[in-house]
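Got a structure for you, questions after.
One protein chain omitted, others in place.
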Amino acid sequence: MSATAAAPAAELRWELPSPGRVGMFTLIAAEAAIFVIFVVAYLFYLGKGISGPTPAILHAPVFISVCLFSSSATIHLAVVALRKGNVARFGLWWVLTFVLGAIFLGGTAREWNHLIRVEGLWIDTNLFGTTYYSLVGLHALHVTVGLLLLGAVALFTLFRAVRQEHAEDVDILSLYWHFVDAVWVVVFTVVYIIGR
Amino acid sequence: MSMAVAWAGPGHVFSPTDLFSPVSSPAQSVFELSVFVVAVALAIFVVVFSLITYAVVRFRHRGPDDGREPPQVYGSTQIELAWTIIPVIIVIVLFLSSARVIAAVQHPSMPVDAVKVTVIGHQFWWEYRYPGLNVVTANELHVPVSDPARPTPTLLTLLSADTDHSFWVPRLAGKTDLIPNFPNTMWVDPHQTGLYEGQCAQYCGTQHAKMLLRVYVDSREDFDRWIREQARPASPDAAVARGRRIFESTACINCHTVAGTAANGRFGPDLTHLMSRETIASGAARNTRENLRIWIENPDAIKPGSLMPPMQLERQDLEELTSYLVTLR
Partner (left out) sequence: MSTESVGWTPSEIAARPLVDRLHGWVTTVDHKRLGILYILYAIVFLVVGGIEATVMRIQLVRPHNDFVSPQVFNQMFTMHGTTMIFFVAMPIVFGFANYLVPLMIGARDMAFPRLNAFSFWLTAFGGLLLYFSFVGGYGLYGAGTAPDVGWFAYAPLTSKTFSRGHSTDFWTLSLLVAGIGSIGGAVNLTATILGLRCPGMTLGKMPLLVWLYLVMAGLVVLALGPLTAAQAMLMIDRYLGGHFFDTQAGGSAVVWMHFFWVFGHPEVYILVIPAFAFASEIIPVFSRKAIFGYPVMVAATVAIGFISMAVWAHHLFTIGMSAVANTFFVLSTMAIAVPTGIKIFNWLATMWGGKIHFRTPMLFCVAFLFQFLIAGLTGVMLASAPMDWQLGGSYFVVAHFHYVIVGGILFCLFAAFYYWFPKMSGRMYVERLGRLHFWLFVIGFHLTFDFMHIPGLLGMPRRIYTYEPGRGWDIWNLLVTVGVLFQVAGILVFVGNLLWSVLRGARAGSDPWDAWTLEWSTPSPPPEYNFATLPVVKSRRPLWDIKHPEDPDWRYEPGGGA
């Protein structure tokens, strides 16, 4: 039994948001909720530890933060290039994004190496260690996942599997990367500016 | 202390722990508020219940009819406004009444000579310390009666040595939690002497169910006398010297204190005046010689899962130890 009278669908302008885009925004909202809780815990627990190293030992990682922020620009340029059909330029900007992200992770590793070996701060040292490593670590985990995704797309591009018609999907993926970047804006402010 | 005390009945209405027999201002003000709130709720219930019942009966489809659908009504702005505004008003009224009681209970004016007790919750017993009066006891709390004309309330500071607990003696006050590293305070001003019961009201582990509360409201003379007796150290009794030696040389002293002896453990209840209490194991058993012996030999028989270990003593030593403990008045 047909559902309705045969309404000429062609006369109806019917545009809906793309499910992929909505899905990604929803996922970002869910992840943001998780980050909010870790940020709240970090802020609430500032100054409440009873011993051990304090945020005074932190040095703001300005260079790698600039790298990460720039990678939002580069990934945007990559998507723009792919929308125009320029796969080669897309590939270049995409790989640059990956490199900037990797620099960020490498810098985080260096910072942690210093904190653990020189300052003696690890996640179990005291309350500050717990909140610091959890929050920054959660973000670094998301960067890592992002790099895996970026790397996969880079591989696909290498095998010439990525074409102009994939621009929308790649754009949706870049939303995740922008989210990771935006989270770092918040975490950087909370940990290295407000907290110190 | 301006709460009117209207409930001066000799005992409880339905049960020793019911919410309808307050003898102390916090419980009294909650009771009065609840009468009002329940009355409003009942009125709402009667109205809406009647409307639903009417609709269900009046608009029931009865047997064969013209088979046509009833008139389709999609909505009405006036009706929606009506049943939005009236509930909003009810909410405002209930909110304001509650806010008033919150302020009265949480911000009372405490006289400077109020009795102060520190309550420390443990798995699964209550420690009571009276700072400045040199009294440490367990499981049975004594407070002085308070004359509404000249109130002498008791201020309780609530701490925890391990997990979360909650102090709930319904006839005295609503419950307040004991949370480690998060001190709380509450107050009571019972106007009638007697024993008031309750129990821990926040799940704290295996024997949460038997972490019972017994609050004795004493006349001023009785309270002062109790304080004096509790502040004295244990007096030695030569007849039970052997039992006392067993106590002091086994693991008992790791957990328990008996003032005036070498025993000053703090993990378990203070036993200096053990026999001044009517119950043991935080209300789980009456305080008799037989129960004491069972408790030491096999605590799981009384309170399975409590943190008192079975003491693995020889029969003779156990008897002598028990004989010593029953002298701790």
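A and B label the chains in the order they appear, each numbered from 1.
Here is the rule we use: contacts are C-beta pairs under 8 Å (C-beta built on N, C-alpha and C of every residue); 3 or more make two chains touch, one makes a residue touch a chain.
Keep in mind it's a predicted model, so treat the numbers as computed, not measured.
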Out of B:Gly11, B:Pro87, B:Gly260 or B:Pro310, which touches the unshown chain?
B:Pro87
Which of these touches the unseen chain: B:Gly121, B:Pro153 or B:Gly198?
B:Gly198
Touch residues of chain A, complete complex, unshown partner:
1-5, 7, 9, 11-12, 14, 16-20, 22-23, 26-27, 29-34, 36-38, 41, 44-45, 48-50, 123-124, 126-127, 129-131, 134, 138
Against the hidden chain, chain B presents residues 14-20, 26-27, 29-30, 33-34, 37-38, 41, 44-45, 48-49, 51-52, 55-56, 59-61, 65, 69-76, 79-80, 83-84, 87-88, 91, 94-95, 97-99, 101-103, 105-107, 123, 158, 162-164, 166, 168, 170, 173-177, 179-182, 184-185, 197-210, 212, 283, 304-305
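Here, only the chains that are shown with their structure count from here on.
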Where chain A and chain B are represented by their mean Cα positions, the distance between them in whole Å
51
